[in-house]
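The complex appears here without one of its protein chains, the remainder shown in place.
Just so it is clear, A, B and C label the chains in written order, and each chain counts residues from 1 on its own.
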Amino acid sequence: MIGVAVIGYGYWGPNLVRNFAEVPGVRLAAVCDLNKERLAPVKARYPSVAITDNYDEILSDPSISAVAIATPVSSHFKLAMAALMAGKHVFVEKPIASSAEEAERLVEEAARRGLVLAVDHTFVHTGAVRKMRELVDNGLGEMYYYDSVRVNLGLFQHDVSVIWDLAVHDLSIMDYVIQHKPVAVSATGISHVPGEPENIAYLTLFFETNLIAHIHVNWLAPVKVRRTLVGGSNKMIVYDDLEPSEKIKVYDKGITLNGDQKANGEKVYQALVGYRSGDMWAPHLDVKEALSTELREFAQCIEQSSTPIADGRAGLRVVRILEAATQSLAQRGRVIELEKIRRVA
Amino acid sequence: MIGVAVIGYGYWGPNLVRNFAEVPGVRLAAVCDLNKERLAPVKARYPSVAITDNYDEILSDPSISAVAIATPVSSHFKLAMAALMAGKHVFVEKPIASSAEEAERLVEEAARRGLVLAVDHTFVHTGAVRKMRELVDNGLGEMYYYDSVRVNLGLFQHDVSVIWDLAVHDLSIMDYVIQHKPVAVSATGISHVPGEPENIAYLTLFFETNLIAHIHVNWLAPVKVRRTLVGGSNKMIVYDDLEPSEKIKVYDKGITLNGDQKANGEKVYQALVGYRSGDMWAPHLDVKEALSTELREFAQCIEQSSTPIADGRAGLRVVRILEAATQSLAQRGRVIELEKIRRVA
Amino acid sequence: MIGVAVIGYGYWGPNLVRNFAEVPGVRLAAVCDLNKERLAPVKARYPSVAITDNYDEILSDPSISAVAIATPVSSHFKLAMAALMAGKHVFVEKPIASSAEEAERLVEEAARRGLVLAVDHTFVHTGAVRKMRELVDNGLGEMYYYDSVRVNLGLFQHDVSVIWDLAVHDLSIMDYVIQHKPVAVSATGISHVPGEPENIAYLTLFFETNLIAHIHVNWLAPVKVRRTLVGGSNKMIVYDDLEPSEKIKVYDKGITLNGDQKANGEKVYQALVGYRSGDMWAPHLDVKEALSTELREFAQCIEQSSTPIADGRAGLRVVRILEAATQSLAQRGRVIELEKIRRVA
Partner (left out) sequence: MIGVAVIGYGYWGPNLVRNFAEVPGVRLAAVCDLNKERLAPVKARYPSVAITDNYDEILSDPSISAVAIATPVSSHFKLAMAALMAGKHVFVEKPIASSAEEAERLVEEAARRGLVLAVDHTFVHTGAVRKMRELVDNGLGEMYYYDSVRVNLGLFQHDVSVIWDLAVHDLSIMDYVIQHKPVAVSATGISHVPGEPENIAYLTLFFETNLIAHIHVNWLAPVKVRRTLVGGSNKMIVYDDLEPSEKIKVYDKGITLNGDQKANGEKVYQALVGYRSGDMWAPHLDVKEALSTELREFAQCIEQSSTPIADGRAGLRVVRILEAATQSLAQRGRVIELEKIRRVA
């Protein structure tokens, strides 16, 4: 049995506790929160689970081999690094850390010690996103674009911009779905609350191939939208997370190019670009709770010394983009090369 | 009676002919097209209308006091300038010209001669867009953002990018709806057909006030979207042009700021930003054909020496943004100040 | 060449004229309307077509071998019967006649003379309805139900109830899509305009098999709905005619029955009924104009002495249901056996 401790029992911690309690091979050993009063319901519901406000107790407990960190982002690095140095496997909420440098150091430390480092990119464990990946791998053809909109009213954050709060979802999904990795980013945005971070932002991601990605995030929209378009040379996908079912629709649509016929003048060009319009198809999706799937995978990676889908490197790739986007945002969209932010992964 | 000639009888010309034939105070005098065969149906339906493939005949006809130009963009400047120099009032398809310089010269010439110069920004004459303007003027509060998406599959143009083809609609609508004028633009995009202009583009427009605008245009999308979000400090609008009715929805939603309470720490901040969520309202819209309204306005401006809603200056402002966006696009989103492109208006 | 005359140039007649003018093998010979002034545009556009307000001229013209009747329903029988007796093939607007008896006499007369009698059930020539039929024939399994809603605001008719105006569409579509024919009908409804026919009605159709059909029609609805659900033992269809594309969606959903396991008690029952939920699929549809397809078929049937998809018998079956529903409506839903209304077909 893998002894697991959950660190932080605020908004997300209870979900981790509830799910870890059901993972085969895992023993939920302890829950830790600085505010010990929050932990009373844990004791009531899980009498055998230890509760504490002292993180050191967790780190020094040899029966605990893994920690799951669900605290504010600013503390991720410190808590995760301490756990790794204590020889614990680590599962961290997204984003994995506050900067690419911090993320890199976690990745290096985990690698050096042969420990599992996972980041909670929950969406990559949903049926919808897994199906998207499957479609991208098989049948979408050459990747043309990835366009995502994630807007709603609230909840304004004080310490981070809308990019760190909302775009992190899109970036983690895209990191999983598309094999290609971006090389540069341009971001624009605005803050409507004096002295506070941006509440609207637009990111363009550039790739080495003929692919473009764009993410629109907004805390101040009158309607809620969660929609991603993925264009390939053979098929195109619409992923609408607000659809109760049919979240993924695959369109057998696109253009056909007849490269060899190219010549001068419009007529020939119009012959060059043709349009295909075929069936639409909404595959049935697995509806298992993503978090449950994810925690089982984490346990399995510990048992088998394997690498989780969303490992520390995935967490780092996402944070690197967030950091670059933040720099670009401050300069009205100046392109930031990700390489300048990269060190390790 | 104002004698009017329609120049160009391709895709849009027939709509101009059909509508001018019904405008009170206008006499549809002639239709001109280089391909005279196209004009046969005009003769059949409107026996009293002259048809010709010789533009000079139009220019030298003293009974014709206005021309409406519906030819390819590349010819707008030459045809419109010739008409102005011949003392004719001019109505031109959008975009008004191929460059800001051309547009400026048309604006100057029309001003010098006291002639009406109108550009066919058709949407600004729809009930939906007029209602948006009315709402922005009364009740929306301080303008926060303008976000528009105009995507579908096809029709790829050969000579111009998707910006000149699709974003021109959004820019002309925004120019009318919002009093503030942008000062700079950043545009990113991509072409998926080798050697051809961009078929996907994203524009961010910067303003001197705390306002941002963004336009997403795409010829290669699996679904058709025509949706604009307009955020104000008091209310927000969703304009969905594909809705059969209820194209405009007004949301009594937003944030409230209590600036004086600001202090350190998250708790105070969350008190600072509050969320309002009230009724939604879809005003009944005028459903008259926009083109008819527009041509009546053109006739009236000629009669009363007044300025059309979409005058040459509006056409110029839009072309200036298109030109700046095209420059930015070539430099992966580098900000282009519109002032550097401005000369006259 | 088949000489065709169009009778009635009101709302629908111009569509028949425009389409017949393009049908290969057809010569549009004449257009007849009691109000001769209406016919001026015909002469202008089709100089070779004769215009007349005298139906007898049409009937006595040996160069005319078919007539298409687009007059008010009350005149269908008289005009169609006269044409058949004059040896003309006949195409009639729906409903084919004002009563089952009239419809039967037309069917008999056409059969006796070996003439083509077609009814303008336009929808059965759309890509969507043809695809539904194809799906029902292949893959839907045993037919379970057919449920249709056709509601909107207006246009109230004075002489007939909403059943004759709107349900006639659903009945003609259902007659084509489903092989089974109903045996009885129960209809309820109401009129909200004193002294006028029902503006809301609900029809239930009973069959000999384990199938039920229901149609809801309403002239006084705040929203427009055109939606049909078709349930089969293997698959189910949603046909939404207001969808711009994807009008037909096929759901691989349903129940599974394990008949042999049946026993007492709820537990066994719940094991008995299982639920399947698979992919959804929206087949690409043919978008050719239905009326054009239909008129070509009419011409072909004349040439080849074959039977149109929507022949007089189809028209009769629909009118018989309309008549029975009208009787039922007057008796608050009393079941009317169609056999009591049936004589011929």
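Odds and ends about this structure:
FYI, a contact is a pair of C-beta atoms (placed from the backbone, for glycine too) under 8 Å apart; a residue touches a chain by one contact, two chains touch by 3 or more.
Since this is a predicted model, take the numbers as computed values, not measurements.
When the whole complex is considered, the residue among C:Ala21, C:Met81 or C:Leu272 that touches the unshown chain is C:Leu272.
For the chain left out of this panel, the touching residue among C:Asp159, C:Asp286 or C:Glu339 is C:Asp159. Check C:Val193, C:Leu242, C:Val287 or C:Ala330 against the missing chain and you find that the one touching it is C:Val193.
Considering the complete assembly, chain B touches the hidden chain via residues 245-246, 252, 277-284. Where chain C meets the omitted chain, the residues involved are 144-145, 147, 149, 151, 153-154, 156, 158-159, 184, 186, 188-190, 192-196, 200, 202, 204, 206, 210-212, 214, 216, 218, 220-223, 229, 231, 233, 236-238, 249, 251, 253-255, 257, 259, 262, 266, 269-270, 272-273, 275, 277, 332-335.
Listed here are the chain A residues that touch the chain not shown: 44-45, 224, 242, 244.
To be clear about the criterion, only the chains that are shown with their structure count from here on.
The centroid of the Cα atoms in chain A and the matching centroid in chain B are 39 Å apart.
Distance between chain centres (mean CA atoms), chain B to chain C: 44 Å.
Of all residues in chain C, none touches 2 or more other chains.
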